[in-house]
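Working notes for the structure below.
Only one protein chain is missing; all other protein chains are in place.
What follows is chain A.
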Amino acid sequence: MNCRSEVLEVTVEARQVEEAMLALLHTILLHRSTGKFHYKKEGTYSIGTVGTLDIDCDFIDFTFVRVSSEELDRMIRKAVSEFKEALSNSGSDGIGQISLEFYQKKKSRWPFSDECIPWEVWSIKVNVVNLANEQERQICREKVGEKLGEKVINVVEVINRHEYLPKMPTQSEVDNVFDTSLKDVQPYLYKITYQITDCLGTSVSTTMRRLIKDTLAL
């Protein structure tokens, strides 16, 4: 099975990085999260309810919808702020890329560790620009808002192709497909990684893997 890969590219000011990333990552996760599964006897299950929340951006003329889950929001924010810090430490002309990867776990026999097989990867390339004056910043607010709107439409377009999704798992297999650690929602298993390149195009810090959710924790 091939992993589906989508790339989104945005150009933002330094102070807009965080909100732009949150907007896109949350939009993707909204579509890739379900309610909590409750398994019953006879092999059936029911699904909890996913609430939604409108978030207004402060530095961008944009509002996005995210899943109503503080836990999930905290985890995404943590990853995004690490990315933002790495981006700002790399220098003013930094170009970075943050990736949201959805994967399935495949149990292997001992001594081999479980395999993580990605089935969908979203890569968001970020170009950070510096603006000279307030007028340009005001224009940037609107332009970035429009661009993010276009990216949301792209995301929705890809998702509504209804291409491969992991099969709904049995109770014993649910942790191989979904992240069941959150108490109110259940996103597909995902990990967020990022990569920073400086203006010369070389990798300043080699790919840093930050595993937000990893049961193996090696």
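The rule is simple: contacts are C-beta pairs under 8 Å (C-beta built on N, C-alpha and C of every residue); 3 or more make two chains touch, one makes a residue touch a chain; residues count from 1.
As a convention for this text, contacts and distances are computed from a predicted model.
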Name of the absent chain as recorded in UniProt (options "Large ribosomal subunit protein mL53", "Kv channel-interacting protein 1 isoform X1", "Exoribonuclease phosphorolytic domain-containing protein" or "Autophagy-related protein 13"): "Autophagy-related protein 13"
From the list A:Val65, A:Cys116 or A:Leu131, which touches the chain that is not on show? A:Val65
Among listed residues A:Leu30, A:Ile60, A:Ile76 or A:Val144, the absent chain is touched only by A:Leu30
Sites on chain A contacted by the missing partner chain, in the whole complex: 27, 30-31, 34-36, 38-40, 42-54, 56, 61, 63-65, 67-69, 135, 138-139, 141-142, 149, 152-153, 155-157, 159-160, 162, 168-171, 183-185
